[in-house]
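Note that one protein chain of the assembly has been removed; the remaining protein chains are unaltered in position.
Per-chain residue numbering starts at 1, and chain names A, B and C are given in the order in which the chains are listed.
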């Protein structure tokens, strides 16, 4: 069923819900889901509302025109999304393919509602699985000397494909600002620790050394501050002294798959709002 | 902060939210929280909306009068709750006091916002802890021969104290319909299994015999069908072959405390709606 | 590193560990892992002991000869496994391929140390992924009329391939005794519920109808009693009223993958002992 999704973030004031609900009602919206959140301390209001387009009397353009006055009066930041629009995805991957294979299967069965337009890797390993799924694969090796140039080529590919979302599916290179700033809140990474514990390289090694009793994984939006972007999802699993480093890495793969795919699903279904450096997830 | 809470359950139709939001806005409500749920398949709409009473221009009685026409037009089942009203609680307990001690501490620090008016037990064990908290304690032994009589005395005590909520905090007697039907959706039990697995007596023994790898606990409303009432909350914990029956019982106590207290908190803050034999929890 | 693994199950008596440890020590075993479990109530002793074969002075045949007297004196049920021997695996699958794709990736990266010798399905869906991994694929449709005949062909294929382990990776047919009894404790199934809750068909539908707050998955050995075989692993995930049936199915897939793959890993590394209808997992 084709639906419209309205995402709103504004100062909290009386009458917001009444205005929005009245507007949608007047135009024949059959509401399917609505979620709202008020941060009473910060005085901030968040809303996600989804309605069936069948019977709704506004097109995308007239919606914008007619809703704008309401939005203005409440100082809303807002956007309208259409469930029928399938975002275009680029997946970046290095040697380990467990997240990639997982994401591709999920898109194949339409659990993730987006189209993987291309796969970019600094290694050749993923070439076969990309071919199996019929997805263009670009091997772009990276060294510190070639990084900026290599990224320029990546940007060309991303732009040529009209990419909406970049997924770093265990991509072991740090993106430089020229990419990050071009895709604000549109690059999702999975970090293999329970952030903010064990930022940076080799988090399983660090967790093993510290002797933690649970290991974690975190999916987050990428910003120029490494591992400091807004957290989308986290999960943990129990380990014991019987688990050696290799066991942590193996158990961690199961976490990474799940934590990354949940983040991607919520992003693709427009369930994520921002809140300083935090996220609101309307799941 | 004193607040009003409106709980609504009705057939899903266009315009419900607009009507409610408009009504509250017109009377000066400053909305603190709002949650709604639509079951598109069943065509049912659920809402919980909470607003500050400060600045709201309707008292309880006039709210009822003025909201009733809206309620009627949408065929709503609804109720209004006031956060300032502290429900009166009766706790039933048998020998094991872990849930009782836990609930009493939570009420003492006002984590659970209700007043424990009395404790009823078929054993004397809890007498001291009741006295420590200054709560009337009634030892009412039960045998199959005396059950109906004993329950009559319990009903007198419950009515004399004006009890709103009965908590069965590991009370090992089955209530007969004369009590259950007097307190519909107002008796919460904790069952020491992951329902619907292991209904009835000695669920840890049954779990141990079956060789499950997780044990659970379930809090639910009590109906005349044993262990079949609407589930409010469940949780599980991992066990292994190293855990003997006594370990299951000990690990289970930690589950029971948490699962029961969450249910009580949600009930006391009017976060639970019903849905056939299911619950909607607006947490 | 090549290792020997000794698995023992016997009545609990003084001197067992001393005898085994002394035997291994005398033959130069460098012990890598040892786990034991005593069920004091049942008076039963279980042990898994793994040692490096380098420097160990017994071959497989002489081990059997020389260990047999000790085994006899303690009435042991025992077996010797060699880590170098890679079990041959058959995967049965129906339409849903999430477990299959997951298992194939895990064997590809050698996380699961076995060789998938063939894939059998009552549908054609998995043909492409089998080909991608270079694994023989056999489509064998099943109807109630053709079942016994179809299974006979399956048995021929299993025997021709010398299969050690059968994995039912969301195979929606019930195996008849002619297969089950040929592979005792060597057929692993994943059931999409937290057993013993929701046995039989359509467990997610049943869980949804009952209004549980957690859904689960269970991997177990297959016996002739449907869903009653020894449980190997279970896990759960939280759901809420916001989750519709499709969400349960989607969340369940993540559970099924993890719960099934853990069971397979433990089986392949000889970590599972039996105990009436229960398992001891030396993880």
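Convention: a contact is a pair of C-beta atoms (placed from the backbone, for glycine too) under 8 Å apart; a residue touches a chain by one contact, two chains touch by 3 or more.
Computed from a predicted model, the values in this text were never measured in an experiment.
S.K.: Touching the absent chain in the whole complex: find that residue among B:3, B:22 or B:97.
M.R.: B:97
S.K.: Which of A:64, A:140, A:172 or A:197 touches the chain that is not shown?
M.R.: Answering carefully, the residue with contact to the hidden chain is A:197.
S.K.: Suppose we count only contacts with the excluded chain; which residues of subunit C make the list?
M.R.: That gives, for subunit C, the contact residues 14-15, 17-18, 21-22, 24-25, 28-36, 38, 40, 238.
S.K.: Residue-wise, where is subunit B in contact with the chain that is not depicted?
M.R.: 97-98, 101-102, 105, 109, 111, 128-129, 132, 242, 250, 253-254, 258, 261, 283
S.K.: May I ask you to list the residues on subunit A that touch the chain which is not drawn?
M.R.: Interface with the chain not displayed, on the subunit A side: 37, 39-41, 46, 194-198, 210-214, 216, 230-236, 240-242, 244, 275-281.
The rule we apply is simple: only the chains that are shown with their structure count from here on.
S.K.: Determine the centre-to-centre distance between subunit B and subunit C, using the mean Cα coordinates as centres, and give it in whole Å.
M.R.: 41
S.K.: Enumerate the residues of subunit A that touch no fewer than two other chains.
M.R.: Residue numbers touching two or more other chains: none in subunit A.
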